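Selected chains from the complex are presented in situ; the others are not included.
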Amino acid sequence: MRFIARIVVEPKDGVLDPQGKASMKVVKRLGYEFVDDIRVGKHITVEIQATNKKMAEKIASELAYKIFTNPVLEKYEVSVFEMKKAEVIEK
Amino acid sequence: MLDHKKVGISDREYGLIKQILKREPNDIELLLYSAMWSEHCGYKHSKRLLKKLPGGSSGENAGFVKIEDNFIVFKVESHNHPSAVEPFQGAATGIGGIIRDIIAMGARPIALADSLWFGPIEDSQSRHIFEGVVRGISSYGNSIGVPTVAGEVHFDESYKTNPLVNVLALGVCKELKSAKAKGVGNSFVLVGSKTGRDGIHGAAFASRELSDDTDSDRPSVQVGDPFSEKELIEATLEIIRLPQVIAVQDLGAAGLLSSTSEMVSKGNLGAVLYLDRVPLREKDMKPEEIILSESQERMMFLVEKGKENEVIEIAKKHLLDASIVGETTADKNYKLIWKDEVVANVPVESLGEAPDFYRKVEKADYVEKLKRLKIPKINKPVSEILKKLFSSPEIASKKWVYRQYDHTVQTNTVILPGEADSAIMWIKNSKKGIGLTIDGNGRYVYLDPFEGSKNVVFEAARNLVATGCKPLGITDCMNFGNPEKDDVFWQFEQSILGISEACNSLKIPVTGGNVSFYNESTSGRAIYPTPVIGMVGVIEDVSKALTMSFKNTADYVYLVGRTSIRERNIGGSLYLKLLENFVGGSIDTVDTEYELKLQNFILKMIDSGVLNSAHDVSDGGLLTSICECCISGNKGIDLFFTENIEELFGEVQSRFVITVKPEFTEIFEAMAKKENIEYLHLGFVRSDFRLFLNDKEIIDFGSIKSLYDSTLNRWMEEEF
Amino acid sequence: MNSIRACVIVFPGTNCDRDTHFALSKIMDIPTDFVWHDFDEVLDYDIVVLPGGFSYGDYIRTGVFARFSPVMKSVEKYVLEERGLIIGICNGFQILTEAGLLPGALTRNTSTRFICDTVEINVENFQTPFTRSVTKKNLKLPIAHSDGNYRISEKELEKLKAQNRIVFRYVENPNGSVEDIAGVCSENFRILGMMPHPERAACSVLRNTDGVEIFKSMVDYLRSEKIARS
């Protein structure tokens, strides 16, 4: 079976997010007064072949932790979906 | 009540604090002492010895040398421990920190150099650190537009879990700014990024205890923001031109606390700070967190009272925060106010007077033991040894690294990384150039801390001389193990004495530096004692700057200086380490008088245009140096020389490989004789890329070049 | 007589502004001003340079924040009114594509690394205001970028080719750019974007003056245009 894993990596609370801070400065200058906070993270999409969802989740979490996240500074969230037939064929 | 031992204050120190205050310190006060009396800020183990260095440090943020009316400000700093925890951010913030020391002097940063030491490249964790550190330097340095023009990279077991990341910054200005506060009632204006809970080491831990805060572990690694740093550079250089700006200081270790307390100490004044006026990035920060925060990209200005607005306007223009956070006082106390309450009040001088932990220690016994080890004889063909050396990341080209560093921004770089033994930066609107090199050798210093350290200084000088630059001054970064251990402390003392002696004989000052102790592997083994020397020099006419590449076919190749090795003294040579994993024996030592004569001679020859190339002979010995000249110039050589392995690869001091145009050889030889400089005619430059030794082609030279070019790439880019 | 005037636009974070200013004013002898990014009046210059560097730290995407600076409105007017020539170098090129003044986009190098080196580029069109006085078939110029990988839709690429707007191509592609493209210009040939840095190769002390050929072309073109107009 084929799965899509979405991994969202964000700066941990309290860790400086220079891109978010700079975005805020520009967004305010462009007149978006009601924007209070911007945080910038990574969004990684991974296609995985696995026998079941559990397995795919395990692989995705491993990748998230080992490769995509710097555990000192970042946290991550993983969500896994089975790919629809159509999507698979499309490839 | 906080336990003083938990914040690194010994019973003895606690007693001292009580004596100073004539009462018990409160928790915040205790944390102030804990930070300021830490090894990092207080130099407890090193301050007495550092005073032995010639030229003494200026007591300002960085030292300087002068080239005509230009102040050349430079300093090196370590970021070893943060880089071990988080290679990318550790190295990036290292760049940020040293740059702020330069702008605090009023200088525009024009160059960076880096000295990097990692575990073996075969080890994947070491590669991970290497990769992260290089990316960190590249991402930060490139973004702020300061070229990284020189450096060195080493790999050795000794640095496996404790990499060394030393970065040097150099700036130029016509007028210096001071960190010394003057006048009572003047305002501290904090400019830059907002303050968050970054890097509050002991304090974060302690305050959590204090308040029973069960928050998840706060990361102590700081994140660099190169964009804010770039704006901080521009804002600072603009702000210091205002006449009402009295003093300026960067915020480094111990943040607001060390910057403001040092400023007023220097000026014999006191300070009061209103911590609730500091712009914060996070909610609910405690006063002790604010005063100790090591958030990056901040500077402190002391400004005449009532004239702060212009400063604040400049900061705003550069999208930075700015606010008045305190003022100078006459009473020489350091007072912190939080929500209208005095939360700390201590004599400001006492913060800078950490106890002196100097002690007399005996010579370490490992030294004699190693000295007695017999230097192994190697019975391998020259070609095989060459292959081994050139496939080692120690010798191989570092292009993989410096290609990631912007080394041409600012359009001053006359000699680029890889072209010669040091970089040369043009001083615009003049003919002059600044030479810059950074150098260390852990093996030499380990085997003989005194002579080894001397060698490192002289080698740095040779690096400059080979390009035509006269040495002017050094900055040193002392990377050592735990100073509480006798062997380490002895190494440190000997090393300082060795550096002093070398600088005295070169008649150049140590303008400043940095000490990094507690560099140990996880198993508690100290790293090789590794003093890193950053040296700055001058070339009067940059158009005469010389590179190491062989240039013209049929040019004469000479070895100048020590023309033969002393076989007993080739301990510490790289080939022994790489082929036999041998680190022992005696190292060669510098005969000062001879060395100086040799350096002057080379400088004179370069200035008179007799030489076509020059390269100092160091790691890997004579044949390695020759090969480097060939590769760099895409030329070959007809070499006539002994085939003795020790002569070809053994390392001794005081020698250069140079080339001379055929029409100048007579002059050259006559001059050398006149000055009593030894030389040996080694052979001729070949037009094709081939290596002949005594008329035999000993190796497919192309394969050496490809090893040289590809080794780092292979380790870092290919799949393993 | 030299009536040509230039300006170098400075965005927060820009770091090649002073280099470019030096090349234009000290080497090309063109009176040159710095213009801060919040300038919103008429750009009364013959040459407008969007220099290299890291505007806004290259955060989010190279060039994106700079594109929203007030000065870009003035730049747009400058373009509409065909007042003079615009050259965007490196980050300047990225800003011009973000602003839609040049087609395509620049993304991460295929190596995902920053590359600082000297490369050779072929001049593909010698007729442009930026290349008309170039005397060599190819130029050696420094590059220094991590996002120099030029991308463009098929359709737009065909159009570029048909209109002869690919000005420079790398001899050896360092960053993955489609069809080795190193520089392109606008339909009216008055805007050039290029990744290599001519201002870093403009001075004999630095042992490379190939960049001068580009600036000289611009000056020559503007002079001849002035003569034609008067």
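Should a chain be cited, it is by its letter among A, B and C, assigned in written order, with residues numbered from 1 in that chain.
We take it that a contact is a pair of C-beta atoms (placed from the backbone, for glycine too) under 8 Å apart; a residue touches a chain by one contact, two chains touch by 3 or more.
Worth saying up front: this structure is predicted, and the values here are computed from it rather than measured.
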TODO: State, as a formula, how the whole complex in this structure file is made up of the labelled chain kinds.
DONE: A x2, B x1, C x1
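To be clear about the criterion, only the chains that are shown with their structure count from here on.
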Task: Chain pair with the higher count of C-beta pairs in contact (A-C, B-C) - done: B-C
Task: Centre-to-centre distance between chain C and chain A (centres being mean Cα positions), rounded to whole Å - done: 35
Task: Numbers and ranges of chain B residues touching at least 2 other chains - done: 225-228, 319
Task: Multi-chain contact sites of chain C, meaning residues that touch two or more partners - done: 56-57, 59
- [ ] Mind listing the chain A positions that touch chain B in their complex?
- [x] 11-12, 14-18, 21-22, 25, 70, 72-73
Open item on the list: Show me the residue ranges of chain C that touch chain A in the complex, using the header's touch definition.
Closed with: 56-57, 59-60, 65, 68
- [ ] Please give the residue numbers of chain B that touch chain C in the complex, ascending.
- [x] 135, 138-139, 142-145, 225-228, 230-231, 317-319, 402-411, 413-414, 426, 428, 542-543, 717
